[in-house]
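Yeah, one chain of the complex is gone here, protein chain that is, but the others are all in their spots.
Our next item is chain A:
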Amino acid sequence: MDKVMRLTTERGVVLFSKSSCCLCYAVKILFQELGVTPTIHEIDQDPEGREMERALMRLGCKAPVPAVFIGGKLVGSTNEVMSLHLGGGLIPLLRPYQAFC
């Protein structure tokens, strides 16, 4: 739990993912499209992965991955990210972290 809490308070956009998860891949593509490079933690490649999975579920994520945090606050999983984006609320949150090269 500590590791997850510490990682989520990192500045910017944080994405908890699994390298084998294609839905996580879709979220990564979306961020790429929006000019954001999130800090990605592949929990299936982390020795504390199981713990982190449980911690994420306890934070309220129905599926442990993908889990998106922006500026330390939990945004949610794919559902929440998509809803936020279609509602126009995602881009304002991402603005400080966008970088269009």
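By our rule, contacts are C-beta pairs under 8 Å (C-beta built on N, C-alpha and C of every residue); 3 or more make two chains touch, one makes a residue touch a chain; residues count from 1.
As a working rule, contacts and distances are computed from a predicted model.
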Looking only at "DOG1 domain-containing protein", "tRNA-guanosine(34) queuine transglycosylase", "ER membrane protein complex subunit 2" or "Histidine-containing phosphotransfer protein", the name UniProt gives the absent chain is "DOG1 domain-containing protein"
Among A:T9, A:S83 or A:Q98, which one touches the chain that has been omitted from the display? A:S83
Could you list which residues of chain A touch the chain missing from the display? 20-23, 25-27, 29-30, 33-34, 63, 78-79, 82-83, 85-88, 90-91
